[in-house]
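Omission of a single protein chain aside, the complex is shown with its protein chains in their original locations.
Naming follows writing order (A and B), and every chain is counted from residue 1.
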Amino acid sequence: MHGIAFITRQAPHGSAAARETQDAILATSALTEDLSVFFIGDGVFQLLKNQAPKQIGSRNFAATFKLFDLYDIENIYVCQDSLLERGIDGTQLLIDVTCLSQVEMNAKIRMHAKILNL
Amino acid sequence: MSSPLNIAIIVTGPSYGRQDALSAYHYAQAALVAGHTIQRVFFYNDGVLNASFLSAPAADEFDLHAAWRALAIKHQFGLDICASAALRRGIVDAGEAERLSLPHFNLEYPFQLTGLGQLAESLVTADRVVQF
Partner (left out) sequence: MLHVIKSSPFTTRHFDECLTYIQADDAILFIQDGVIATATMHKYAMCLLALDNSIKIYTLSEDLSARGLACQIGSNVDYTGFVGLTCEHRQLQTWG
């Protein structure tokens, strides 16, 4: 068993958790490609298009998700159940992701040696 | 006892206001008594506030900042403060205070400003990473 799972469950901008999780993911990607990112619960809101946080004094860190490909961060999973529960569909998301059911997310997370829930 | 492990601890809460940092400290103490090594304690999010030596708990209350310092010096592990998270929250060492023309600093050894690369290193190399 190997690899690092970053699970992010927080909506953007109400707290710094989501932005700082992204920073941690980027830093870790410099050391290893063996990592996965899981957007669960309100975390799915981080990936919405058309965010304009500058007006509230928050950073538009969502734009950096478009660079994940460049950083070889490819294992990006979004919980389909979380999207449905929140009335969001895949076309509203900024980047291409793999949508998994909650059961599939759980199985995928368990393939990783280290799990962070930031 | 099982063979000793190299454990990294992540602290995401401040030294006062939430219990996370206290829990992390007591866990670290117990891990050391049990014969494990602490690879590092990495302070992230509001956890960087643990670094401020300007915290002044009441004389009859637990001084977690002082406790971290003593434990880290005795057992020779790093108290790594994420620099980017720290600067945003007003936690600065002497070097950064000078660089940024700030009137004062509030972080010194054994706390040290480091990058997220240290967190990444622990995620890759530590036997366990315990998040508080």
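Just so we're on the same page, a contact is a pair of C-beta atoms (placed from the backbone, for glycine too) under 8 Å apart; a residue touches a chain by one contact, two chains touch by 3 or more.
The shown structure was predicted, so the numbers you read here are calculated from the model rather than taken from an experiment.
Trainee: Going by the contact rule already stated, which one of B:20, B:46 or B:80 would touch the omitted chain in the full complex?
Mentor: Of the listed residues, the one touching the omitted chain is B:20.
Trainee: Check each of B:34, B:70 or B:100 against the chain that is not shown and name the one that touches it.
Mentor: Here the residue in touch with the unshown chain is B:34.
Trainee: Determine which one of A:11, A:26 or A:115 touches the chain that has been left out.
Mentor: Answering carefully, the residue with contact to the hidden chain is A:115.
Trainee: Since one chain isn't shown, list which residues of chain A touch it in the complete complex.
Mentor: Its contact residues with the unshown chain are 1, 7, 41, 102, 106, 109-110, 112-115, 117.
Trainee: Against the chain that's been left off, what residues of chain B make contact? List them.
Mentor: 2, 5, 7, 19-20, 23, 26-27, 29-31, 33-34, 36, 128-132
Here is the rule we use: only the chains that are shown with their structure count from here on.
Trainee: Looking at the complex, which residues from chain A come into contact with chain B?
Mentor: The touching residues are 4, 16-17, 20, 23-24, 26-28, 30-32, 114, 116-118.
Trainee: Give every residue of chain B touching chain A within the complex, in rising order.
Mentor: It is residues 10, 12, 44-45, 84-85, 88, 115-117, 119-121, 123-124, 129, 131 of chain B that touch chain A.
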